[in-house]
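Heads up, one of the protein chains got dropped from this complex, but the rest are sitting where they should.
As written, the chains take the letters A and B, and residue 1 is the first residue of each chain.
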Amino acid sequence: MISDLIFYAPTVWLACLLGIVVVRLAASGTTAERILAIDLLTLILIGLLALAARGDARPYVLDTALALALLSFVATLAACRYYEDRRPFS
Amino acid sequence: MTRLLVTGVGLGVLYVLTLASRDPLDLVTGVLLGLVLAALLGRRMRPAADGPAGSPIGRMLWFPVFAAAVLADVARGTWDVALRVMHLRALERPGLVRIPIGHRSERAIAVSALATTLSPGSVLIEIDRQRGDLLLHVIDASDPDEVRDRHQRFYDRYQRRVFP
Partner (left out) sequence: MSAVVTDVLTVLGVAILTIAVYGVVRMPDVYTQLHAASKAGFLGVAALLAAVALQGDAASVARAVLIVGLLAFTTPVAAHAIGRAASRREEPMRTPGAVDES
């Protein structure tokens, strides 16, 4: 019972954080702020995946986290480049 | 030639780590793939020019000290930024500060930039080669000279012996 609580409370909490960032992303901000919010969104998702991998002892969930980390990095760079001079590659 | 081998084997180890397998066949596949990739792309990805380094053994011995100093900086920066976010310490004068590059080599600039940006509280914004300085955004820029002194001290004490 207690261990269930310890597992589920952080998951629910992180999901709430995801919601807050999504609202922040949609509501307002400059373009750079939005890119940053998306970056933070993927970081929280990686944290959620880590919790899932730990809770159910499924290490292959971490593969998703790895792919997400790499993809979000490339996506952030491309978005910044595009915002900077209207083309992704100089 | 050495660099090709090192890059290839490094990529192979990365491949094995990603698969998380202990099969030697996977290691061989990974190293082969890594060597092919390094041979194809290595010419385009030249590492930044190194500085006039001392003995390689001295560098290797000093590297853990440098890494520990960076980690301590990260811990201190996280604490400081957390306090400022939680209204426990005033967020008064953040701002852009110029840090002179000095005699850093190309690789040392990259290492400095990565180390300062990794620790919360300072982000590299731009490298200005014409004026010869790095433009950083620091969370407490109320005394820009103090920030410059702190970075110079960090470079002199920890980084110069490893990445001059």
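Quick note on the criterion: a contact is a pair of C-beta atoms (placed from the backbone, for glycine too) under 8 Å apart; a residue touches a chain by one contact, two chains touch by 3 or more.
Since this is a predicted model, take the numbers as computed values, not measurements.
*Asks:* Identify the residues of chain A touching the omitted chain, counting contacts across the whole complex.
*Replies:* Missing-chain contacts on chain A: residues 6, 10, 13-14, 17, 20-21, 24, 30-33, 35-37, 39-40, 43-44, 46-47, 50-51, 53-54, 57, 59, 62-63, 65-66, 69-70, 73, 76-77, 80-81, 83-85.
*Asks:* List the residues of chain B that touch the chain left out of this view.
*Replies:* Spelled out for chain B, the touching residues are 14, 17-18, 20, 22, 74, 77-78, 81-82, 85-86, 91-98, 113-114, 117-126, 135, 137, 139, 141-142, 144.
Keep this in mind: only the chains that are shown with their structure count from here on.
*Asks:* Please work out the Cα centroid separation of chain A and chain B, and write it as a whole number of Å.
*Replies:* Roughly 24 Å separates the two chain centres.
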